[in-house]
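The structure's right below; bear with me while I get my questions together.
Only one protein chain is missing from this complex, and each of the others stays in its spot.
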Amino acid sequence: MITLLEARNIGKRFGGLQALSDVSLTIRKGEVYGLIGPNGAGKTTFFNVLTGAYTPDGGEFVFNGAPLPSGKPHLVVAQGIARTFQNIRLFRELSALENVMAGHHIRTTANVWGILTQNKHTVEEERLTTERAYELLKYVGIERFATATAKNLSYGDQRRLEIARALATEPQLLALDEPAAGMNATETVQLKNLIEQIRGDGITVLLIEHDVKLVMGLCDRVAVLDFGRKIAEDVPAEVQKNDAVIGAYLGGGQKNAH
Amino acid sequence: MNELALAVPWLGKRNPLAARWLVIAIAIGAPIVAMMFGRTWVRVLDFALLYILLALGLNLVVGFAGLLDLGYIAFYAVGAYTAAFLASPHFDVHLPIWIVLPLAACFAATAGITLGFPVLRLRGDYLAIVTLGFGEIVRIFMNNLNYPINITNGPQGINSLDPIMLFGWDLSRNIQVTEDLAINSLFLYYYFFLACVVGSIIFIQRLQISRVGRAWAAMRDDELAAKAIGINTRNMKLLAFSLGATFGGVSGVLFGTFQGFVSPESFSLMESIAVLTMVVFGGMGNVAGAIVGAIILSALPEILRHLAVPVQNALFGHVLLDPEVLRMLLLSLAMILMMLLRPSGLIPANAKYSHIRYLKAKGVTE
Partner (left out) sequence: MEIFLQQIVNGLVVGSVYALVALGYTMVYGILGLINFAHGDLVMVGALTALQTMMFLMGVAPGMSPIAMLTLSLLVAIPVCMLLAFTMERLAYRPLRNAPRLAPLITAIGVSFLLQTLAMIIWGRNYHTFPQLISTTPLQPIEGVFITPIQITIIIVSALMMAGLVLLVTKTKLGRAMRATAENHRVAALMGVDTNMIIALTFVLGAALAAVAGVMFASNYGIAHYGMGFMPGLKAFTAAVLGGIGNLGGAMLGGIVLGLVESFGAGYIEHLTFGFLNSSYQDIFAFMILGLVLIFKPTGLLGERVSDRA
């Protein structure tokens, strides 16, 4: 198995709160890796540090064998890591298609001069971006809403759109922050199929999720965070049996964390 | 142009092609109709076109990129003073417009970047205050840099700017076609400015439907998400800021040479606010809105001047509010009421950021 991402002793502190301490984990190429833990365990903070929204206080990420730049989200995306948000964040005034096209920004190169003169490169790139975005909408199953304004889509479709937009950045690692939150049973099953399809296409998935059933059914391996520390990392079946994990979820987690 | 045509009431939706021709006809015919009411009105139209240029540039910054710039008129001043320094008897330098224009654009863009670089990573409202401060600083310098070395000639301003020479044609002179038919210089300026406006519209619409336009809109709608898809928001903001400034600078050159003199009082905060109101009133984030807003609000003071005084005289027997006060009153009310009642403006943005025609083969239509 080839390692895609390695987190080495990541630490992050907010004032008096140690949100992450010494978190190390390894994600292998092609797997779906779950990150779970009780509320406030540091999962989203981990995401934010990984994707460059925050600078870690300590530790580093190694992606494809090279260290990731910290605190520069656009460089992280360029390296091949894309994310979605726990509370959906779309570009409300753009259409679904344009949202996905915006996601392709980092893989395109047209400059102001080219745009002004509409040179061959710019026109061709624009056409490809449009077609590709449409294909991605099809991929997540919402191509019929291509020209609808993003804010008018249904909740489930907005989630899908956000995933399509992330895929448009051509990531090797797709980080999903609670994608099933607020979904009903049918939508969750559809989401599960979509994630499996994404994995099938060779994209590694990092998944934060509360829906234990989804995580256990989907993930190859799971890490559990509690009070900012990793308390377990294993295949789902083993993690379910882990005493520290059960303790963390049933309360008294503080004890186990020490 | 499409957006503008679609904005035509009633006709726009029913027959876009006819609406389009109507817009073109109005744009070309307006000064001729205006001339029937007197030369003043042609002059008003010339100024309206300058305001359209300004509003288009500010709309780029405020409407597309979501950055509130309250010192926008300072870039206008940079352009106007560049023209005054490089093409007037003041320093006895007389460079042609084709050199002054790009230089002014460069200066304004540089000023934009210098100002934007440190402050663009801050929250939007700080940007508003800092740009406002910048506008005031520029004005203070314009007012006082006549001592100890006379650079700006202080509050008196600089006179006798060279007129625009276009391929050997002096735009400030009437063209004598035959013995008794002359084309007034105001017309020449009108069509020259119109060409500038049309060029700008094409440029802006190309920008809008491009990776740059989408990145701006993304940033405006959700900056965090824009970063998360790899948009370098700082660079994109700088780009918007400097392009907007360039528009300001170019308009400034045109303004200075058209008017023939520049002085600090043309570049007060009130002017920045007036241009902002045009954008807000017309509808932020769409070209048609900026244009309609600029036309209405730049013609307003002139209309007031001709209507307000006689109407008040007839009603009250004397003038209660002079037109300038009335203009300020209406501008400030427009800003407040627009935000409260119709925040998307007179012509709500229906901006397109992609060409659906590329998907025709897949059966996708608007």
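By written order: A and B. Residues from 1 in each chain.
We adopt the following convention: contacts are C-beta pairs under 8 Å (C-beta built on N, C-alpha and C of every residue); 3 or more make two chains touch, one makes a residue touch a chain.
Bear in mind that the values here come from a model prediction, so they are computed numbers and not experimental data.
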| item | value |
| --- | --- |
| Candidates B:A18, B:V93, B:A195 or B:L329 - the one touching the absent chain | B:L329 |
| Of B:L6, B:V62 or B:I204, the one touching the omitted chain in the full complex | B:V62 |
| Sites on chain B contacted by the missing partner chain, in the whole complex | 62, 66, 68, 70, 118-119, 122, 124-126, 128-130, 132-134, 136-137, 140, 143-144, 147-148, 224, 270, 273, 276-277, 280, 284, 321, 325, 328-329, 331-336, 339-340, 343 |
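The definition used in the following text is that only the chains that are shown with their structure count from here on.
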| item | value |
| --- | --- |
| Between chain B and chain A, distance of the C-alpha-averaged centres to the nearest whole Å | 42 |
| Contacting residues of chain A [partner chain B, same complex] | 51-53, 73-74, 77-78, 82-83, 85, 89-95, 97-98, 101-106, 108, 110, 112, 115-116, 118, 122, 125-127, 129-131, 133-134, 146-147, 165-166, 168-169 |
| Contact footprint of chain A on chain B as seen in their complex | 203, 206-207, 209-212, 214-215, 217-218, 220-222, 224-233, 239, 243, 285, 349, 351, 353-356, 358-359, 362, 364-366 |
